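Note that one protein chain is taken out, while the other chains of the complex remain in position.
Chain naming follows the written order as A, B, C and D, and within any one chain the residues start at number 1.
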Amino acid sequence: MAQQPQHTKTKRYGMVIDLDKCTGCGACMVACYAENNVPFRQDDSDKMRSLNWIRVMKVDNGKAFPDTEVCYIPMPCMQCDGQHMQGHSPCVSVCPAVATDYDYPTGIVSQIYTRCFGCRYCMAACPYHARKFNWWDPKWPADMEKYLNPDVSARMRGVVEKCSFCYHRYQKARDKAYVEGRDELHEDEYQTACTQACPTNAITFGDLYNPEHAVHSLSRSKNAFRLLERLNTNPKVYYLSSKSWVRRVADNYLEGENPEQVAKARKAAATH
Amino acid sequence: MTTPAIPEGVKRCSTRQFTLWLAVVGAVLLWGVYAMFLIWYKGLNQTGMNDAYGFALWIWADLAVIALGGGAFFSGFLTYIIGKKELKSIINYAVIIGFICYSSALLILALDIGQPLRGWFIFWHANVHSMLTEVAFCLSCYFAVLTIEFIPLVLENPKLDRIPFLHHLSHNMHEVMAVFAATGVFLSFFHQGSLGGVAGVLYGRPFAFREGLLIWPWTFFLFTWSAAAVGPCFTMLVTWLTEKITQKKLVRPEAFELLAKISGWMLLTYMIAKIADTWYWAAVTAPARGFSLMEFYSNNPIYGIWILIAELVICGIVPALILITPKWRENKNLLVTAAILAVLGVCINRWVMVLQVMAAPLLPFQDWYMYMPTWQEVATTILPVAYGAILISLAYRYLPVFPHEKELNPGQ
Amino acid sequence: MKIDRRCFLSLVIGGAVGTTLTPVPWKLTDDIAIWTQNWSWTPEPEDGPSKFVKSVCTQCSGGCGIIARTIGNRAIKIEGQPDHPVNNGSLCPKAISATQHLYGPSRIQGPMKRAGERGQGKWEKISWDEAISTVTEKLAELRTRGKPHSVACISDTDRNSVAYLLDRFLRAYGSPNFIRTPSSADAQELALYLSFGRQGTIGYDFKQSDFILSFGCALMDGCDAAGQMMSAFGDMDKKTRLVQIEARLSDTAAKASQWVAAKPGTETDLALGLGHVMVRDGLYDKAFIDSHGFAFEDREDEAGNAYPGYRSLVRDYSPEKVAKTTGLPEKTIESLARAFARARRPVAVTGFSNPAAASVNQALAVFALNALAGNFQKPGGVFVIDEPDYLSWTEMKIDKTASAGNQQARIDGAGTKRFAHTRYLPNRLPEAINSSQGDSPVQALLVAGGNPLYTLADPQSAKKAFEKIPFIVSFSTFMDETAEQADLLLPHPHFLECYQDVPTPAGMAKTVISLARPVVKPVYDTRHTGDVIIETAKNLGGFIENAFPWKNHEDFLKKTLSDQWETLEKQGYWTDDSSRDNSLEKLFRTSSQRFEFLPRAGFETQGSENPKSKVQTVSLPGDVNELPLVLVPYSTIRISGGAVANTPFMTKTVDANVIAQQDVFVEINPETASEYGLSQGDKATLKTPAGNAKVRVNLFEGIMPGLVAMPAGLGRTGFSDYIAGKGVNVYGLIAPAADPASGLNAAWGARAAIGKA
Amino acid sequence: MFPFSFEWVWDISHLVFMGGLWYALSIIGAGMTYCVIKSLIDTAADEPGEGGHGHH
Partner (left out) sequence: MSTQSDNQTAAAGNRSSGWVVFVFFMIGLVASIISGWVAFPELLYSTKQQPIDFNHQVHLEQMGGQCNSCHFFREDGSFSGSPTLEECKSCHMYPMTGNENEQKFIDEYVNQDKEVPWLIYAEQPPCVFFSHAAHVKGADMQCATCHGDIGHSTSLREYQENRITGYSRDIWGKSMLRLGEPDHGGRHQKMNDCAECHLKETGSKGDCFQCHK
């Protein structure tokens, strides 16, 4: 959808994930399933057809025993700001029916399941495979429909879905603020389910524009990087790692290139 | 035998033979239709697609079939706008082939979407920035144009022609055909291009992404160009095949000669542009994103470097050279070989721009993504072929498709 | 006027044109699209007032505080309770997805009795009255026949109100056979008793420690302390060193500052080797040992028998020798010992690992390291938490039948002369039954908590033993592997539906009692096991009835918890720091009143002259040539290896190179795999002395060559189609091996061979 | 697609894109309308002649 001139970008919600702290336990995934009514199947082992709004990838440094190291990388939707930071994230610009849109007030990329007609162009466009298709009608056996969260609608077969940064929690927090006569949300009022569930507090969430929010400084720390930064997708999910090999597997580099130099060059180019 | 439904002065096979042929092709069609209903009823889980392969066999088939159907708009352009009289001999057939290609493409698109009953959202709630919107609009509009181009021919069926209104309609539509053809060319230019744009704008997919002009990536122009170049080759190929099957001469040699020549030069210029594009992509676009060319091809037998060589050299430069060389293209065998190669080339190109885009890993820790179509996908992809064969058979039998058939087959 | 085809055609065309001018086509198109947006078979969750209820998760013994979000009478979501002292808001995936079990197809929806053959899966619904009277009649009959001691009860805990009620019931009834299912706490608790003279649990102050030396503990891989540990890890300063000793790069090892890949089963040697360096270099707390250590130096007992002390023992564990045993470089052993000794608040941890590998010697050796570091009852160190005593009991009188029954020897052999200090030996129960002539020594079995037919080592022979028991009652909430083989099902409510007290979980450095509370009204026709016991006791009458003066379980809890009930109701937990304040002077209750490096109780009663034999590693049966590899089970937090299976959500998180369709993948080092011609994803046959299994191969650089690692928790038959039928139960491939010191199962692995299938 | 559909914005992109679309559609529509009307007139003109129209 066109960038509407009447919008002003007031907030830019983002996430910082400390990979040194992530133990790969999967609590974020499970919390997300429960929060967002993500269905499951008897055999969910075909990972290319399994609905996940956040996946935890296991990567290793490629070294032989006993010098092997493993790192887990949780990957939600990166909520890309797109080239030139104008909301033209890879998926938004391609959706033919405006079923996915850049929410200017929050910077969150929306997905409207009832608008989506399942062409899957957005999936082809997303380099992070953050988008998932509902290959089947969702089913909740026995009495499991009873645990469904009314704040999130269940998706029907044939549409694409993805992480929404738990936008409904933002809505609820705003409702509470309205009733209490406030305009602003506190940092802890709006937190995603995965952030809240992370047992080692590896995930931090907040407004990247707001210096009072932890993500503001964390995303600017020297260990911070994003996945596939060189594609100019401008994700709002940042990662922290003290290990250089982790940084190297987070993006593509030609022989002889080194991540730090490439990052420096990018920054220099961005400021000019 | 002659019945009033068969155009005057031409000979057609017996009804029994014709029915038998229809039954055979019809069986294939029914198989496809069964698969089609399975997909509509049970959903896209009936396919081999997955979250990595959001686009797969069908989108390739769409792109390929539309490229091959490009013969219609380009011949129309040459006939009605440039005024190449030689092509009158083949233009009807080009339109029919185009009609088949485009109706098939639309059918496949209706299958390919997860919520067919909401498919109209693409029109109603259009996002004008999406290449797919442009594709949908131009595709359906151009299909309307093709139908308009096809109608007069249908109305020329002896039985229909007897109805005065239809007779006049056919006549009047012929009169303004140039206007429709021009609109068709305009629409075709954009939707062929948009199909190229579909992959080219994916800046998150370095394998597909191309820089370009204004809002159009280079693939936009390359797709239009290649469709214009290869579409006529496909028309020639189908005509040649029809001649072989019917054992008749149907089209004047000048038409072949001219189409082959134009195709050849189009193909050659396209190849030059395509090679330049590939070079720029491999040397500038991809490395800026941390990819070297061989990362896109190595490590995988299916999507190996052979695919690039096949597309650019064997199915690109080689047929182009055959077609531009008068002596070679006069040799029917060489001409047909060149047409086959060119058609294969454009199919490989569309394959690469759909399937390999999905297959290539993006993050260093990912692997190549593999995909195998199910029988339902294959059946529904073959369905248009059967449907096309039936439509061609019917058209050939009952419509005056080839204006020079009588003259070219005096003995019969 | 002539009406012909043309008129009809005009009518149709007119109708078509007219229709486009009406709402019909447009409204239908729109409504059909709206219909696809609200398909009646896509559920629409009902909205309502939202509440947050504090409770505690009881799916393992970890005791994590939770907050359940409800909408009306629906439990929507489980989140961590941020102020809970155990987990500070951290939860494992199993706790988070507990609502799936609550409402899932695994639930037993009401009391049932077996209709077909055992294990056939045919059940007949019955009323609770019928169910309870069936139990009463059976128990009354056995008592009349003078065989009350042939009733056994298996439970997953011996420390909460239900366990106490069961135990009391058995004693009032006349049976000594209360058995706790195996857990990773077994060896630790026994070692604690031997060296400290206390019954209780060991607590580690992870949060304040600056050097955590873990001997293969699955701290963040799904041990019962996962919530606790992950919360600690999250708060941990990046300067804190966590060292993981393990042959496989587990998630704990991956997060550790240092991964020390010692050969499996050599942890005890390594602990003694580290002790060697510390003693050799004088890097130990001399003051503590002087005032509170026992058997550090060689000694003599009252009768004049000489016993070597710890110093002599570790002399044989030189770095050079230990390097050979463990496969580690000498340098690593030396530096590790020094780093441990020099840390300000070091702690060495054992016990949270494979529940089958219960090595008391390993626990003693690790305790000794803590003793050398002098870190008992100190911040960042080791704390001893006594057995809970929050439930105040009234004395009871028992009749003669009961006292005669109680004096019979336990069927599992625990507490006999051979295993004097071991309380329960569940793994010996199957053997005791299978080897008995004639009638089974167990005539009636009550399974209340735990899932022995899945969690016992060698589940095949356990199943065979169960076949010989004429009457099996399962109180399970779920149709688990044990319930499947029962005669009578008396389903206990899900933990989100009832009250349950939870004692201090293992590893906690202070006493924390929590209370699980009903979050929603019971979904199915279930009854609290506590209620059933009380009612059965009342039905049996006499002294037994008198021993249970409570209306029901809730009444019992309220009355016995007395003071704490209110606190528990209000904040969900109750803490007590008194065990933390135990001064060293009062801490040790061994006969020496000191910390016993080489416990007298352990060695002297068994009359062993050569304590070195105690620290030999358990050797695995099987021919090395025929079975050249070693199979080790591993825990992953995404698959539950315990009594209660994982939820479908957890299975969903598991990678495709761990489970694919029905197949489980075993991890093998690429080097080893290539020796056997195996590549990634290959189907293979795994062979051990206990059996064969079809598996697939996952190449992993992070595992020691020569090993094959398989996740625990798969190969289930019970629960539901969403859980059963995936992979194989690794414990079915590992035959039990008794720990010589305790009789507990200490089989940490099995010899194995693998070949392409 | 229409100025009254939800996504419509009066901006350059919409004007150019939709302009092109409506331009093409109107040519197609106008062309076909012309053909149909002209044919109706032609047919009516034929009627008195009772099939005496020419055939090429």
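Following the convention adopted for this analysis, a residue touches a chain if its C-beta (ideal position, glycine included) is under 8 Å from a C-beta of that chain, and two chains touch if they have at least 3 such contacts.
From a predicted model like this one, the values you see are computed outputs, not experimental measurements.
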- request: Identify the residue among A:Asp18, A:Asp44, A:Asp151 or A:Asp251 that touches the chain left out of the display.
  value: A:Asp151
Statement: Residue list for chain A contacting the dropped chain reads 4, 6-7, 98, 101-106, 108, 110, 112-115, 151-154, 164, 167-168, 171-181
- prompt: Hey, which chain D residues sit against the chain that's not shown?
  reply: 4, 6, 44, 47, 50-52, 55
Query: For chain C, which residues touch the unseen chain?
result: 1-4, 6-8, 10-19, 21-24, 26-28, 30-32, 34-35, 37-38, 40, 44-45, 47-50
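Keep this in mind: only the chains that are shown with their structure count from here on.
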Query: Between chain B and chain D, what's the gap in Å when you average each chain's C-alpha atoms?
result: 26
Rounded Å distance, chain A centre to chain C centre (Cα mean): 34
Field: Where chain B touches two or more other chains, by residue
entry: 115, 118, 121, 125-129, 133
- prompt: Going by the touch rule set out above, which residues of chain C reach two or more other chains?
  reply: 36-37
- line: Note: in the complex, chain B contacts chain C through residues 115, 117-118, 120-121
Message: Quick check: in the complex, which residue numbers of chain A touch chain B?
response: 1-2, 46, 48-49, 57, 59, 83, 88, 90, 93-99, 115-129, 131-137, 156-160, 227-228, 230-233, 248-255, 257, 262
Query: Hey, which residues of chain A end up touching chain C in the complex?
result: 20-21, 23-27, 29-31, 33-35, 37, 40-47, 50, 52, 56, 58, 60, 62-66, 68-72, 114, 137-138, 140-150, 153-156, 193, 196-202, 242
